[in-house]
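For this depiction, one protein chain was excluded, whereas all remaining protein chains were kept in their positions.
This part shows chain A:
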Amino acid sequence: MLGKNGHIDKVFSEGLKDLSVQPRPELWNKINADIKQGRRRKRAAVIFITLAAAASIALLFTLSNGILFQQDTEVKGGDLYSEMKDNLNLKNESQRVEPANKIDEQFAELANPVINKTEIQKNLNTNVDRDDIANTVEKSDISMQMVLQKSQIHVLDNVELNQELFEKNLTKKKAPLTLLLKDSLIIAHNIKMIEQFDKNERKKKEWSILGQISSAYSSYTGEKSGNNSEQGLLSIGGGVKLNWQTGKKLAIQTGIIYNKFGQQLAARNQVFERVAFNSGLTMQTDAVSDMKTSAGNLKKRGSTMLTDSEGFAATSSNSTPDMIQSFEAIEIPFVLSYSLIDKKFGLHLNGGLSTNLMIGNRVYNKSTRETIGETDGIRTTNFSTSFSLGMEYRLNSKFSLSMEPSLKYYLNSINKDSDFEYKPYSIGLSSGIRYKF
């Protein structure tokens, strides 16, 4: 092995530089477990930061919206308005997403028509791999011994190694040809499995259906009309979305979603008191203008326009001036979804356009729910844009839980009359479940 008169360094470097020793099989399980543990901690931190950021943005948005809204409802010489009680109670839903327990690739589920399934499982099972290697070593015992003899490799008892593994693996660089070949075959096979698995996974993920319920706070941008006080509305909606995964990152969504939006209306104290006074003394009220809101003129059922006094007289029986001006729509969205993280915990950026078909237009008493009338001149078809951040937690290969803070904004004024510039927007939080076909 060595020439005479070599340096001491040469003895060791030639012998030990390419030393190759198989570690104990259970070491990989420990490394794998520790990697997953680390990943779990990291993921929990990411989830926490994302949720904290989302909550902060939502809170900031709500607060700034509240301030803007207050400004909108203020009328110059505002001593005429009563101080409205803040009915807005935007709930901050929080959902703790458990970090992923483990990302198991479920290779056993591979239905590969090309590669023999038994063989796949055999080769993907680590223990079997190692047994296989050991078997190969045993089978090639004779050739191995010849190699060992040729290389004059001895194994002494005083080295604290796993005896069997040491005997089989402590070899010089040219010795374990059979082992290396076998290793290469197994690795090549495993790579093939991974590729096949990815293809199958992608196919599996192509279509999914997502059921969601949402709670949203709606308000509007545009010019304020009328002299009554207006406040945003908190409402519940929901629907079903169909998701088509076009590529690894991109998906298209469409579906049918029901949502409700609008505003709360309240009259000036003076008007309300005057109507109450008139009712009590059975006196005729003064002629007042049509009741105007930012969304449009309110009209009574039966088509006559509602006046301010009539509107609030209808609500005076319960000693509360509040009315709800609500609109209900069926939304047909067309959304592009871009996946930022696609693991046990998924994160998607969604944005798109929607067609909104108006199915409800109603003004009712907030306390009694009694219908007073409706808003005049509302378009039946409106268009909106939306943006949302989808967060998903994969329960298994079929089901995922989802949570989605979203922002929706109407691109057009929902009233046909050019006197009104009413573009609703809503901030919502949807939660639901996704089923993959």
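One rule holds for everything that comes next: a residue touches a chain if its C-beta (ideal position, glycine included) is under 8 Å from a C-beta of that chain, and two chains touch if they have at least 3 such contacts; residues count from 1.
Rule of thumb we're sticking to: contacts and distances are computed from a predicted model.
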Omitted chain, identified by the protein name its UniProt record gives, among "RNA polymerase sigma-70 factor (ECF subfamily)", "Branched-chain amino acid transport system permease protein", "BatA domain-containing protein" or "Carbon starvation protein CstA": "RNA polymerase sigma-70 factor (ECF subfamily)"
Options A:Leu19, A:Ile359 or A:Leu411, residue touching the unrepresented chain: A:Leu19
Touching residues (missing chain, whole complex) on chain A: 1-13, 15-24, 27-28, 30-32, 34-36, 38-39, 103-105, 107, 124, 126, 129, 152-156, 158-162, 166, 169-170, 172, 183-184, 186-188, 190-191, 193-195, 197, 343
